[in-house]
Every structure is written in C-alpha cells, then in structure tokens.
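Of the protein chains in this complex, all but one are displayed in their positions.
Order of writing sets the chain letters: A, B and C. Residues in each chain are counted from 1.
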C-alpha cells in the first residue's frame, strides 16, 4: 500500500515533537516534511537527540503531502490552513483556530479577527468519541484542546443522558508541558517545582471550547460552567475533577451503566474501578474516566485523566488522521502508558 | 522569665519533628521531653540529623511539663490526653481525637468508640482565627486537621457574612507529607512522582470536621458540601480550591471587603492579589487566601494555600500554645516562607 | 510464523511490568503466562490498569513456554532457573544470580551459597554490545544490572583500546525505580523528593559485576575501580559519570574515533554531541554515550545515560531474546524516548 504523506508544521514545540515521534513509527505514514523557524536547515536529530532514528531535515516551508498537521501558535495556524486547503491538502489543526463555531469568540478570547470564518462551519471538532463519522469525511479537523478533551470525555455521557441539571464545575490539574516550550516565569523550574496554583481565574482560553461542546452534548444553553485550571509540578498529564448537580436521583450502578454503554466501543476511553492517576496514561492515547455519585449530596463526580501531549494533542491528531484515511484507528497510538 | 516546659509525644513522625524544630527555637520554651516508640533511648540528633543542635534523648514515656503536644495516631491520642489532663498538664492534640463535637461520629469515621466523650465539649477547636478567646483559657485544644484549616479559612468569612446559599465544593490538593511518614504504596516515590489523583471519594476523615465547622460558621445545617482531596507530587503544602453558590449578587469589591475586614487583625492570614501558590507558604505559618467572584456564573471561588505541616499542624499548635500561655502569638512561627 | 511463547516470572515488580508492557506489543511473541505471588488469580489489568489491553490472569506457577524471563529477587531466581532449564526452557534472568563468574562472590556480596555454580560458566552475560555471538546460542542469559550496563558501555571502548592506565571512578546517579517496588524509607516520597545522596559507600552489589566486566574488557586485574551510586529524585534513568586516567596522550578526535568505531554497528548505543540527559532515554532501549578528554588533566570523562528499567532491565532482556531466537534485534524495543 502506498504510504500517506504527512507534513508537520512547526515540529519544534512539544506537540510537534510528539507528532514526529509518533508518526515516525506509523507503519502507513511517511513524514513528508517537518518545518521549524529558527531551526530550519538543521537535522531534526541534532535538535532533538531522542529522535535520531528519524532522518529528517527541518525546512522553513510546508511541502507536498496528503495531510498536514499544524502545531503552530493560534492565529498563524488559520492563515496556514487556508493556504494548505487551497492546495487540496487535508489539514489537522492542533491549534485553537478552528475549534470555535462562533467567529465572534476569536476577538474576545484570542484577540484576533478570524481570517476565514466560513471554514468554522466546515471544520469538524476532532473528538472521535463524539464526531467520528464527520471526521471520516473531513477536509479540516480542529483537534481539541487538552483541557477540553479531558473535560468533555468526563461529562459528555451524563450530559447526553440528560441527567445533569445545570451546575458544572471543572477543577483541572495540568502538567507544565501544557504551557509549551516557550520560556516563561511560570514554567521556570524553581517557580513550578514544589508548587501548585490556580491560574486564569478570569477565564482561560479553553473555556469557550468547553462551553460550546458541553452545551451541545447537553443540548442546553443554560449550563453554569466554572472551569479553573491549575499547574502541578509534573511534565505530562491532565486530571480533571468534574462536579455536577444532577436533575434527579441516580444510583452508582445507573451512572456506571450510562458511562459504560456510552464508551462501550471506544478504543481509547477506559472506565476505571478506582480514581485514575495521570501516571497511568503517561505516554499513551488513553483517557481514563471514573464517574461516581457523591452519596451525601447526590452530586455527580467524574475524574478523568489523559496525557495532554498525546490524547490531548498529538495522539488524538493521529487518531483523527487514521479515521480520515480509513486506517485502523489504533495504528501507531496503541502503546500502553509508560508506568511508572 | 521562667520558660514553659513543653513535651512532645511521638516526635518521630513529620508533625512531631516539626514541633521539635520549631519549639527548639522558641525563646520562651524548653523542650521537657520528646517521646518515640522504636527510637526510645536514641539521641534525637542521631535519628534526625537536621536537628543536631537539639540535645534531646528520645524517651518512651511522657514526663513532667506545662503542656504536652500529642502527635500520636488517632485513638491513642485520646487515651494519652486523659492521663495528661489528670496530671494537670495542658494538652494540644494534633490528632483528630477531640475535633468532633459529636461522639457518635468517631465510630463512623475513625472506627473506635471515644473513650472520653465528656471532653469533646470542653475541647476547644484550635483555629485561632475563629476561637481565639476560648483557646486562651483552654486546658485541651484540638488542633485542626490540615485540610480543614485550609478549607475553613477559605470559606469562613463568606459563611459568617451569610452570602453562601448551600452548595459548596472543596477540591483540595495536598503534598505527600500529609500522608505521614508511615510507608505505603501511595507514598512510594515512583507511584506518587509525576502523578496526581483524587482519593477517598467515598468520604475522607477530614470531612466531618469540615462539615461541623462550616455549618457553625454559616449557622446552617443544610450546606451541601463535597470535599475531594488529591495527592500532588510535592512534599509540603495544601491548595484548596473552593466553589460556592451565592445567595445573591456580590461584586468583586464587596467580597474583598468581606474578607479583608474578617482577617484585618489576623497575623497569619494574608489576602493576595493573585492566586497564591503553595510555594509561597512553604516552611511558614501563613495561610494565603484569594477570594474571587466568577463573573460568568456569579459563583464564589476562593483559593487558599498553607504548609500542611506548619499552619496545618505543628505551627498552628504552637500558635495555640502561645495564645494559651499569653505569649506574643507570632513567637517562633513568624518566619517567612522558604521560597523558592 | 509461529510465535515464541514467553513467560514472565514475577510480573508485579517494576522490571516484570515493563517486560509485560514490551512483550505485549512484540509482534512475534505471545505471553504464555505471568506469575505473581500475592496477586495470583487476579487479572493483570486489575492490578496494573495501564496494561488493560493485555488479557492475562496472573498465575502462581510458571507454565509452558519457549523462554522464561525471571524478574525475581536474587537467590530465588537461581533455584527457579535450574528447574526451568531442566524442562528445556531457555532462561533470561533479570536478577544477579548468574552474572558473576566466581561462585565465591555470592556469599560475600549476596549472602547465599550459589545452588548451581556449574551454570555460572555456561551463563552468558547478556550485554549484546560485548557478547552478541555467545548470546545467540545461549540457553541461559544473565541480564546485566542497570548500573553495570551504563558503566560498562561507557568504559568498554577505552578499555578494549588499552588506553586506560588503572584508575577508574564511576559516579552514578539513579532514579528511584532502580530501588524497586518494595516499600522502604529511602523510596518514601518525602524522603527522596528534593534530595540527592550517595549510598552503599562500603560496596554496592553491582560492584563485583562492574569489576568483573571492566577487568575483562581491559584484560587487566589491576584496575582501581571506585563505584559510588547516588539516588536522585526521578523515577527512571541512570546517568554514569566515569573518570579514568589515561596511559598516554589521547586527543578528543582520537577518543571519538575509538568510540565511534567500537559502536558503529550497534543499534542501541548512540554517541552524542553534547552531554546526554536521562530524559533523552526515558522509555527507550538506547544508551547515550559522550566521551571527552578533560584538557587540563588529560583524563578521560565518559558520561552515559540509560533508562534503568529498559536498557538496564526489561528492554535489554528482550534484546537478548531477539538475538537468541534469531529475530531482528530491534523488534519491539525501537521506540524513541518519551521526551519531554
């Protein structure tokens, strides 16, 4: 079989690196090119010694390919996507540029006017557990954010089942790789180590994405969602602790039935028998979900765990590619977590 | 002035060690004895090289003293406290044995029948910010748990002000020293490192203590409190993220006024201008509190940070002792955090 | 092709788990059984949620197989190996029981008399870079220790080239997974975190193994080797910093030539252009080696980095199996490091 030619735009950030690592081991993919700005012209292996088995020279521009993975900062991604789609190249955008359906949210949350609002309708939100059939035929996939992936997978079954009243609180804990490879004081080792803090209490950019998808799942525009992200001193992983008020009495058995039936055929979601830890997902594309009724208050608690760089970014992007190209969905992303 | 003779019962756990370290530098205290079981007869400095400036030999039994700090496991503490009080020794109990007012909660939450239920009424809950005047004349102080300290200090001002409706969620993140020095798989380095997980979802032992004190503060028995503790890979610190539904419209300015007026004279509570991190409290007796109105939902968010071994245990115990003996309250516990 | 049936004896320790994870993805291997003591009868996926894609029930006894991997504590391994060899099952022993050629070293270093000293001659030391041809036809492979793997790969090229005089110092830094899954105070999170210390200064059990192999490589019984292991607060990885006095003047170019020619065809050893970090090997079977002449003293410095659970244990064991069974050597162990 002829291999799929895949390009990686901006290979030098953490999501880009993971794309290179995972695509480099994909039996049906050939990495057509990998771009990077300051490092253009360098061997990827020089820049990233752990990828020295890949013989790739970083280029400045995107070349020919069947599909391009965009691991660019937001805003730059949208412009690039337009150019690639014009060349009939499928696009999987790891940035936020096509995740929101309402173009007016971009100036508010991302401080730019969207250059191609017409594509927002066409773009498919790349969460296979909710949109697999649309992904199959998509030209443009908006790969979900890491926090939204963990929050939506935690809450969608309950929302679809119509058992959540309105109040939802998502308390998320993320490793530092979610903050990227760009230097900043909050990612400085001595500031992040032995620390934990909440941030973006006035509103994190992933909020409108969570809001949009939970509203759709619950078929309701009246959800009262509070989302508070925290930084914890680990490299990879997001744990989302979700709290929701139920519209009626639900037993632990019933909630487990709702979740297990929702995820019964999903290759990458696992319901666990005990609260999951992020170390059980590190390096893997799995999302672990643990729903539980808080007996005292009748509230629903759901804990979910993912590796933010894999199910929350590069792995899910490849899952989307596999679906788009009719490849077995688990190809190249079926490895278990690297635990401990 | 004659120094206060203070005894430490069970110096070999983390709370006991911290008591020794802090009391050893207290200008008005003399450590009368320090007990330990397996290590009785050893020099404290041999067992704990960082305390080699203290010339103390660990004993098996508690000796004479003006006050005894009990850093024993629950159940053992109650029995010991009774004996010491009979000898007219004041007791500051760092265990949970005198924190709950309702004796029937002990069999339910701690699996033992309380041996001295009559003392539960007498015991003063040792949170100076709420019970300073009672502490002043107490014979027996029940030093608060670490999670309760952080949660109560976060929520008491709002509850006392009567602005919280009923729904309260406390999502707490604790370092591993809270789990103590006893070996366990969850405290094994490779299991805890690069991990975060929720635990005790069926009900943590600190829940009834939080429940009791928040109910008192809010003068309400109808609060719907969910408390979910998490372990994060740091040694010291608790960050509590608290979410509460408000009974009416409250602005950010109003909430700040409520909190700053409540804590205006408190030496160890600081309201911060940005979400606090636990590293800003490490090694100190300070609690940092950051209240904020979530504009979208009108909810109250409060983030609090403490060092679980100091404000959450040994430091607060010494603060209580200072109050009980009429010493300046900040003596020996005024050091700023060891940051970074 | 018929798959090789591989058994894992003691799957519940860190080396055993890694064997299960890696063998579970090996295209030419079928896991015939996996034993465990206290967990016998349980599903492996219950015990180890990250391996839930493997449908294995833990057994008490070793069953039929073409090859057995022993991840037992020393002493138990020797007895088990004898029984398996008698049943014509090939054995790859991850313990130390067949690494030393001189039986008299076992009472001295491991406190037991070796039950099958005659097998010590037959056993092949499973370091493919030095003993590949013997491994090919071995019935019994003694898989090297983690520290020895890193130290020998760092120093063998120089010793074989005859350029080291006699003085060798190996200062090794290991993550905590090297200390295993058994609870101990030194592996307790709060004791290991934010700490580093040397241990076993009177002599670590890996010393005689290092001594034996370096002496062979250098064809000299007069080496003065000092080996000091340190624990650092990471889960995986060993960095060995090796210092050796040279017998003559060697330039940086010459030393690089010696090393690159020695490792030219080795699939799992990479010479790096900058000092390697263990994070560049995490989750991979690669050993990174960086030789350098210290200009001021004319000494040789060699830094090597491995993942102690992979190249230092399970990965190398599978590399040995691949060689023994004529499978392409990189099969199932070619994944790049999980970085960051």
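Just so we're on the same page, contacts are C-beta pairs under 8 Å (C-beta built on N, C-alpha and C of every residue); 3 or more make two chains touch, one makes a residue touch a chain.
Quick caveat, the model's predicted, so the values are computed rather than measured.
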Absent-chain contact - pick from C:122, C:254 or C:294: C:294
Among C:214, C:278, C:314 or C:327, residue touching the chain not depicted: C:278
Hidden partner interface residues of chain C, rising order: 167, 169, 171, 173, 175, 190-191, 193-199, 201-203, 224-226, 228, 230, 232-237, 239, 241, 243, 245, 275-279, 282, 292, 294-297, 299, 301, 303, 305, 340
Those residues of chain A which, in the complete complex, touch the missing chain: 14, 175-177, 181, 183-185, 187-190, 192-194, 233-235
Contact set of chain B toward the excluded chain (per top definition): 14, 17, 21, 24-25, 46, 48-54, 177, 194, 235-236, 270, 272-274, 276, 280-284, 288, 334-340
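Convention: only the chains that are shown with their structure count from here on.
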Chain A and chain C: spacing of chain centres that average the CA atoms, whole Å: 36
Junction residues of chain C, two or more chains touched: 14, 177, 194, 235
